[in-house]
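For this view, one protein chain was removed and the others were kept in their places.
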Amino acid sequence: MIVAMQPNATEEQIQDVVARMMEIGFNVHKTTGTVQTILAGVGTPGQFDHKDFELFPGVAEAVRISSPYKLAGRGFRPEGTVITFPNGVKVGGEEVVAMAGPCSVESREQIFLAAEQVKAAGAKFLRGGAYKPRSSPYSFQGMGVEGLKLLREVGDKTGLLVITEVMEISQIEVMLPYIDCFQVGARNMQNFNLLRELGKVRKPVLLKRGIAATIEELLLSAEYILAGGNYDVMLCERGIRTYETYTRNTMDISAIPVIHHLSHLPIIADPSHGTGKRAMVPAMARASVAAGADGLIIEVHPNPDKAVSDGAQTLFPEQFAKLMDELRIIAPAVGRTVTAAPVVAPEPAAV
Amino acid sequence: MIVAMQPNATEEQIQDVVARMMEIGFNVHKTTGTVQTILAGVGTPGQFDHKDFELFPGVAEAVRISSPYKLAGRGFRPEGTVITFPNGVKVGGEEVVAMAGPCSVESREQIFLAAEQVKAAGAKFLRGGAYKPRSSPYSFQGMGVEGLKLLREVGDKTGLLVITEVMEISQIEVMLPYIDCFQVGARNMQNFNLLRELGKVRKPVLLKRGIAATIEELLLSAEYILAGGNYDVMLCERGIRTYETYTRNTMDISAIPVIHHLSHLPIIADPSHGTGKRAMVPAMARASVAAGADGLIIEVHPNPDKAVSDGAQTLFPEQFAKLMDELRIIAPAVGRTVTAAPVVAPEPAAV
Amino acid sequence: MIVAMQPNATEEQIQDVVARMMEIGFNVHKTTGTVQTILAGVGTPGQFDHKDFELFPGVAEAVRISSPYKLAGRGFRPEGTVITFPNGVKVGGEEVVAMAGPCSVESREQIFLAAEQVKAAGAKFLRGGAYKPRSSPYSFQGMGVEGLKLLREVGDKTGLLVITEVMEISQIEVMLPYIDCFQVGARNMQNFNLLRELGKVRKPVLLKRGIAATIEELLLSAEYILAGGNYDVMLCERGIRTYETYTRNTMDISAIPVIHHLSHLPIIADPSHGTGKRAMVPAMARASVAAGADGLIIEVHPNPDKAVSDGAQTLFPEQFAKLMDELRIIAPAVGRTVTAAPVVAPEPAAV
Partner (left out) sequence: MIVAMQPNATEEQIQDVVARMMEIGFNVHKTTGTVQTILAGVGTPGQFDHKDFELFPGVAEAVRISSPYKLAGRGFRPEGTVITFPNGVKVGGEEVVAMAGPCSVESREQIFLAAEQVKAAGAKFLRGGAYKPRSSPYSFQGMGVEGLKLLREVGDKTGLLVITEVMEISQIEVMLPYIDCFQVGARNMQNFNLLRELGKVRKPVLLKRGIAATIEELLLSAEYILAGGNYDVMLCERGIRTYETYTRNTMDISAIPVIHHLSHLPIIADPSHGTGKRAMVPAMARASVAAGADGLIIEVHPNPDKAVSDGAQTLFPEQFAKLMDELRIIAPAVGRTVTAAPVVAPEPAAV
């Protein structure tokens, strides 16, 4: 931490600040210039809020220097994290992985058909919500445990990994037997109790950026999970709220290279929520891969116009397949690959 | 809902849209202009997302007309809601009420002293956190049940009402015996399961606006509580995230008259979180009352510089007392009052 | 400036940074901690961008300490600027001044009637646009010089000061004989050539904050005018762009106390543009005065529903008069006054 004193600060004021800095564990180095005195605190103090120092008389500004996260920082694992799933699929490695499927699990027929379609196009994960957070209390709220069972069954039959959203602590135990990866939604990015509990399980977690969260806050939230000993965390950019209203959110593609710079954790892009408009999804998916994303999570439904939720941002299966072909062209530009679609159409999963 | 067709839309496309509108429960009126056809859906259909209609071929734009909340709307109770607490204090009536106290309950001594001080200045509620959500996992996390017991004890001794933040469903039962009012923090504004549960209790709830929530979303979240039968809901403006960084958030004072226009629920202002800077708190508290706020919630600590959390935005007791005097001048400009401070200093509450 | 090196920075890298800091005029003080080395640059170097230092190998972060504006800073004139107009009206003194009138000058009759009405309510300035910037090329663009002449005539007859918007350099000379104060609109806040020219004239300037400008940028723009020797600058908060769409802009009331803290320049509030909605204007005007604004600029029109521009945010004369009465109650809470309305109705200005 750096504390810059005001030009007219008295020696007594300076000493008060020095005393407080030492009290919380800093070694203090003092620089007296022609204009002002600057105090540099070095060392590893306990918890404190640097802004509190701006309240001391005579202080002009207090600036934090070290980043407030440790385990999530690139320095903790410079080579980058690669998460290996039981079936051998890796996230954060050479391959750019696709997670695809409907917003909500609606029925046995729907989820089996969707799984088949996204697998045929080259997806490695099936996504689908069993519990739905909805901003209106009058909307569909999800199938619950029945949805989880369907996801597991279709995952086993197709070889797709299963990822679904966990909304509260009590759901963790319920979900554990059925899923391969937890997803924490944007609204829960700062539900610290939930994050702490997810730090105790030993299944990977995809953590979405909150709609108004800075990149630093996203990394601090990841720190909660990592601090519990669960190192298999993926981050997810899904659009932030800005003044532009044509798209539902503004997808911050630059967060992808920035997170690779600041952190060792893989970063997944969600162009479906990032735009809220089907017509914009393929362009933003391509942009994400070109910017270096480690994976994509995309809403695909056998018949989007009949989807019970998020239909407006959901791709048709054919659109998704075409997109995957485009990504196969782009990935080599960043030294990555996208697995070829299965040469033979997969045996239809029995419903 | 209004659906505007593109100028070159075919009759078949128009019929498809009409069919779908009728399917979800609308009566449809068609207006054919020289440029384009416009379809007006009237009636009270079931749940649907008007944006889905923009995906139909030939549609230029779909616009929702009616507001998506019902119980929270001004029309539901045009005269405005007044919440009456057991000791007769009213929120939403003529009096502008002050809720004040430290960010966190830290000790018996601290909370008793704080209570005495804010009561002497004219506050009607004591605020104080027993459970703290913190963005860093390495910060102080609150006293828990011990904190709740202290709040109840000091509330009973001073006659102050007790308000504290509830962070998850499991805390509701724990808190019920100790508190007079639940507070839902900005991060939980869209924790719909929590809101639903709070709809079942019969204690008032203060619901804070999320850091990136629109006013409409805040009202939709209130709707979750109201829909459960708990009508004693206060809303709270506490600053939104914008590009300006000098203040921690940008306090949206205009939300106060807007909410009075759109809703019957009382609106409380939180200038402490709204600015994040002690020096700006009094100005924003005055502005809130001048704009019509029904109350204020303000952080006050016997010694802010030693507070374990939020010290930088916390008032000294003398500052709070001076502010209350200023509010007594302002309130009559909007036809309101702020109770005079007790003439005799209150008997010190025994510790 | 402070430069924090990375923990693993080499001595050579550190020396490179030190050399460059000295090259641009800093005295450099080096602090070697257990974790990292910190370099503090003190002195008054020439122009440079501190961000450039983040590009040096081994640098973790570079932080600017001193504020980049000088003449606009509070330190330059700690007692605050008071602007005295030829007729004795002061801005920045004890009185809170009101500037009011229509968005555009539309006709002789309209502007004379408006002037009479706002004067009767206690306004000291008449506002009115002769040149209008419009976001659509198909809208009304103003009366031009004819409008200026009308403004001067009515100003002379009523004793009101005249303020109007200057949109480009060529208009400065044209306007000088007719007006008492220039107004720079939000869109021109960073039109630096215009600002530079306004620094050369000797008439006060009201400088509006850009729709996405930070407070620091506003002060830097004021610096352009001050640097030319024109010290009579007022700043104006008129709403910033945020994600909230119910109001046209989000009025940043907290900018009022912040600017008083950082700068000596008076700050005027514009609740008409700040909200874009007539129904919200009085509440935001009251809030501004309660927060310490030195004045208000408000759109008032004899018949807002027939105004050629901005009707939706324009007050009726009766609403304005009522507002002024409310402000007379509020101003004493901040140690200010609002002049009483003339006891006798002013003699009607001859048309």
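Which chain is which? They are A, B and C, in the order written, and residues in each are numbered from 1.
The rule we apply is simple: a contact is a pair of C-beta atoms (placed from the backbone, for glycine too) under 8 Å apart; a residue touches a chain by one contact, two chains touch by 3 or more.
Only a predicted model underlies this, so the values are computations on that prediction, with no experimental measurement involved.
Displayed chains that the missing chain touches over the full complex: A, B, C (touch as defined at the top). Touching the chain that is not shown, out of A:T10, A:T84, A:S170 or A:S254: A:S254 (per the contact rule at the top).
Residue A:E216 is the one among A:D16, A:E95 or A:E216 that touches the chain missing from this view. For the options C:E95, C:E217 or C:D325, the residue in contact with the chain missing from this view is C:E217. Here one chain is not drawn; of A:H50, A:R64 or A:R286, the residue touching it is A:R286. Residues of chain C in contact with the chain left out of this view: 47, 49, 51-52, 54-55, 68, 133-140, 167-169, 187-188, 190-193, 196, 210-212, 217, 220-221, 223-224, 227, 241, 276, 278, 304-305, 309, 311-312.
Within the complete assembly, residues 2, 4, 7, 27, 29, 31-36, 38, 40, 42-44, 60-61, 63, 65-66, 75, 241-243, 245 of chain B touch the chain that is not shown. If you put the missing chain back, the residues of chain A touching it would be 212, 214-216, 240, 242-247, 250-258, 261, 274-275, 279-280, 283-284, 286-292, 326-327, 329-330, 332-334.
Simple rule for what comes next: only the chains that are shown with their structure count from here on.
Chain centres here are Cα means. That of chain B falls 31 Å from that of chain C. A separation of 28 Å divides the Cα centre of chain A from that of chain B. In chain B, the residues touching two or more other chains are 212.
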